[in-house]
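Structure below; questions to follow.
Apart from one protein chain that is not included, each protein chain of the complex appears where it belongs.
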Amino acid sequence: MEFAFTDDQKMLRDTVRDVLERECPPEVVRAVWEGRGARSEEVWSTLADTGLIGMTASEAAGGMSMTELEWVLPHEEIGYAAVPGPYVDTVAVGIPILDTLGTDAHKSRWLGPAVSGKARIVVAFEGQTRVPFSEGADVLIAQRGGESFCVPWSDVSTRSEPSVDRARQLVSIEFDPSDAYRMRSDKVSWSTAKDRATLATAAVLAGLSRRMLDMTVQYAKDREQFGKPIGAQQAVKHRLADALIQQEFARPMVYKAAWSMATAQTSASIDVSVAKIYASDAAKFVARQALQVHGAIGYTIECDLHMWMKRTWALAAALGDSAFHRGRVAEHILGTPET
Amino acid sequence: MEFAFTDDQKMLRDTVRDVLERECPPEVVRAVWEGRGARSEEVWSTLADTGLIGMTASEAAGGMSMTELEWVLPHEEIGYAAVPGPYVDTVAVGIPILDTLGTDAHKSRWLGPAVSGKARIVVAFEGQTRVPFSEGADVLIAQRGGESFCVPWSDVSTRSEPSVDRARQLVSIEFDPSDAYRMRSDKVSWSTAKDRATLATAAVLAGLSRRMLDMTVQYAKDREQFGKPIGAQQAVKHRLADALIQQEFARPMVYKAAWSMATAQTSASIDVSVAKIYASDAAKFVARQALQVHGAIGYTIECDLHMWMKRTWALAAALGDSAFHRGRVAEHILGTPET
Amino acid sequence: MDLNFTLEESAFRDACRTWLEAHVPRSPLASGDTREGFAQHLEWEHELFDAGWAAVSWPKEYGGREATLIEWLIFEEEYYRAHAPSRVTQNGIFLLAPTLFEFGTDEQKARILRPMARGDVTWGQAWSEPNAGSDLAALKSTARQVEGGWRLTGQKTWSTRAAFCDMAYGLFRTDPEQTRHRGLTYFMFPLRGDGVTVRGVDRLDGDEGFAEIFLEDLFVPDADVIGEVHQGWKVAMQTTSSERGLSLRSPGRFMATASRLIDLFHRHSRDSTPTLRDEVVQAWLDAQAYRWFTFETVTRMVRGQTMGADSSMNKVFWSEMDVRTHETALALIGEALELDEGAPSAIDRGHWLKGFQFSLAGPIYAGTNEIQRNIIAERVLGLPRK
Partner (left out) sequence: MDLNFTLEESAFRDACRTWLEAHVPRSPLASGDTREGFAQHLEWEHELFDAGWAAVSWPKEYGGREATLIEWLIFEEEYYRAHAPSRVTQNGIFLLAPTLFEFGTDEQKARILRPMARGDVTWGQAWSEPNAGSDLAALKSTARQVEGGWRLTGQKTWSTRAAFCDMAYGLFRTDPEQTRHRGLTYFMFPLRGDGVTVRGVDRLDGDEGFAEIFLEDLFVPDADVIGEVHQGWKVAMQTTSSERGLSLRSPGRFMATASRLIDLFHRHSRDSTPTLRDEVVQAWLDAQAYRWFTFETVTRMVRGQTMGADSSMNKVFWSEMDVRTHETALALIGEALELDEGAPSAIDRGHWLKGFQFSLAGPIYAGTNEIQRNIIAERVLGLPRK
């Protein structure tokens, strides 16, 4: 039993952290929010050049076949910086699916560009009708009626579905499931892919949470009322202590789920549900405390907090909210619910 | 619309308050706890002499046919003092039932003595196998198989069922449902009686809550740590502020239910459920805050708090806990639960 | 105690309902916190006033109908039940007017109240400053006495809808020798013209609901001072307590939200979420509790008692109830909760997301709930300040 990341895994996290600190400050997120520079090219290309996009592809495809254990920390950093782009869809889901289910034609057209950061993948699971980060999308990978499709974004008809998180660029999608788009099909790959998407989203939520708490602690130290920093008020201290506790108890569950998936434990799917529950609940709780401590200033869109808060609301509900995953866990530990 | 008690109703409350302040200080409750003076005669007889036991009996029976609106405040005071005796059973339920369903024989034997405080009534509703304050009991009024019985306590076989609240003197009961005990039967009277018992219990809980909060506020003013009263700590202030809010928002619901019953509103039964939910949840919440603020001293039985706290735990679960009544309300406002 | 409504009260309710059913705009107006929506809402305010419903509890001479407090609550219940537009005049009618009734001169009342209630002159509050939020007494804006009046200088912020309003009111330091609560004066001042600049600030929900106000030597005549010079704190406390008190959030609002939530539950309850049923029930229960707590309070007020620090309990309760209720709604909606007004697939046209974001302001404005809990602990429970 050893519950710690390797130095390599931590180094990878630090690389992402440095890149994003440089390339993806709040102004970049804000620019996308306000419809300026909607593709945030620099961020994406720098991530790609550093190998942080292609890492999940097979060596053959120019990647490093990195597992959940390698990419879970990078995804946390993606959340910390609120990166406005389909990172989860491309890295955690799209590239592996394309790599395993894509025909040679699809691969040759999309896999290389995806790995090198030239093409961004968005994913629609069975029944999923809306996809985020549409401005950045180049190709859609979708499961429909149990079959797999790889559709050039230009062939997808979209309709804007404004999200509370403007940077999500949410759209609903339709496409004609023609043979040209059809990939190989395989239930297992898709259910694993969905677990991966859920785990990656949990990691992003853990990062969003950490950033909101950092912002808020800083504000509580700087903002003075009644002649002292508001952070000296016990009510603020205890609020933020509770936020930290929820956050720090959530993260091990995310890491444990990453290990379970990377090592194909039988418990992997349930572990992912547990991770999503904790990451969603903690991030939502932290967001609530962050806003209350910021007060009126946090209630304006001139303060960066709202961009992280709204991403949190959206992702906590995405890929199954806590209620959904709690139901899965309930059936796992209680058998079919009594109620 | 006028949501206030009359001066007479408040005067009655003040009378009970004075009597209990004099006759039922914590030492009296403690004596019963420790098995000394298990019948606390003085308290009961003084209450009777002041007309506070017989008040629900008809004029014919020497009472004042007082309604829920008159007796709800006295019951709150009974809770405030944690009176160790079957007051709810005798006053809110027993006397009215005996008065309406009792045969002449039963009435002549028990009604007068009950009104004058000589005889105490304990009640067992359909399916209820345990009754409290057994030491004080003289007669059992019970509903079994839809029929009504009035059984001298001496004819009831009992088995002690120690409650966390020792002063409750809980026992499980059995009796032989013979003709001699049989009273008239009437579903309506019994369902009204159960609503009355539930309402009275909610009122008692409101009183328990108020007393625990009073004790705790006093302690927070007196107890000094770090060179000042602990009540000057914001964490303690906010805890007790929350306790007060829950308590003060619960009480109007209890009073409203009393009015609904006194005026036979169609909503009466649901209003009683709502009252029980609020009174139970508020009292349990206040108990929790009270113990935390008292700290270790509150965790000993040398501190009076525990007697009120344990009565709260017992009564919050009695006559349907919040989960049960929330279920009733759910069916009322949502129709049969979806889930 | 009589929790039935009197014949008069029931008749009043019928009158409200009949009029509202006949006049409430069929299609919802644009948000009153946007420029165009504000204009639409003023139309509605004119209509309300002309029919005598703008300020039912006011004296007839000012356009009211001398309704009792209970009748006012009834009007509010009917108003929200009818989904009538939000009141863009509320910072005037509910916050400034009570102060004018208590401290204003007859001239001020005669001049100000009717146009305020009709929405001909619109009012925004100007309490906070960048460094005086929870700590209001730390404000730095000043008023210098000049011939016939005063010159106001300083910055106010979080002024609701001030970007669209004509006038505002707030505190200014008139005695530079004094500090904190002492030496402040309560002024009414224009939001247009020389010496005043208003900058709109977008809120969480994207509406331009806030504004910053920059004042530089703005002239205000003596006639626009409320109460005595240097006594502004006393005057303001009256207003903020009504801002916290029931005049700001009448039960009708939450009862209407609770019934809409029940409707949502019937459309969206999922069997994976047994907990949500109890949360919906609790939302309904809390709206009921708030209603009856309010009727009890109002009964006391009718008998001449003041709310005092009860208004702090009231504020903490409704503001946190409102957040919980909207959280429950979003949980029912699930993944689609992120969809905004404009989204074709949004459930109830994004109403719940908007309401949720709006509810998050409740625990912050009108004195944060932290401040309220201090007040409750110190003034109601008598716990020591330090």
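Here the chain labels run A, B and C in written order, and each chain numbers its own residues starting at 1.
Keep in mind that, in the parts below, contacts are C-beta pairs under 8 Å (C-beta built on N, C-alpha and C of every residue); 3 or more make two chains touch, one makes a residue touch a chain.
In this text the structure is predicted, and so the values were computed from the model without any measurement.
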Taking the full complex into account, find the residue in A:T15, A:S45 or A:Q234 that is in contact with the omitted chain. A:Q234
Selected from B:M11, B:A60, B:A105 or B:I301 as touching the chain missing from the view: B:I301
With the missing chain put back, which residues of subunit B would touch it? List them for me. 129-130, 159-165, 168, 170, 172, 224-226, 230, 233, 235-236, 291-292, 295-296, 299-302, 306, 310, 313-314, 317-318, 321, 323-324, 326-327, 337, 339
Which positions on subunit C touch the chain that was left off? 274-275, 277-278
Extract the touching residues of subunit A with respect to the undisplayed chain. 1-6, 9, 69, 217, 220-221, 228-229, 231-232, 234, 236-238, 240-242, 244-245, 248-250, 252-253, 255-256, 259-260, 263, 274, 277-278, 326, 329-330, 333-334, 337-339
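Convention: only the chains that are shown with their structure count from here on.
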With centres defined as the mean C-alpha position, give me the subunit A-subunit B separation in Å. 54
Provide the list of subunit B residues touching at least two other chains, using ranges where the numbers run on. 234, 238, 339
Subunit C: positions in contact with at least two other chains: 271, 273-274, 276, 370, 373
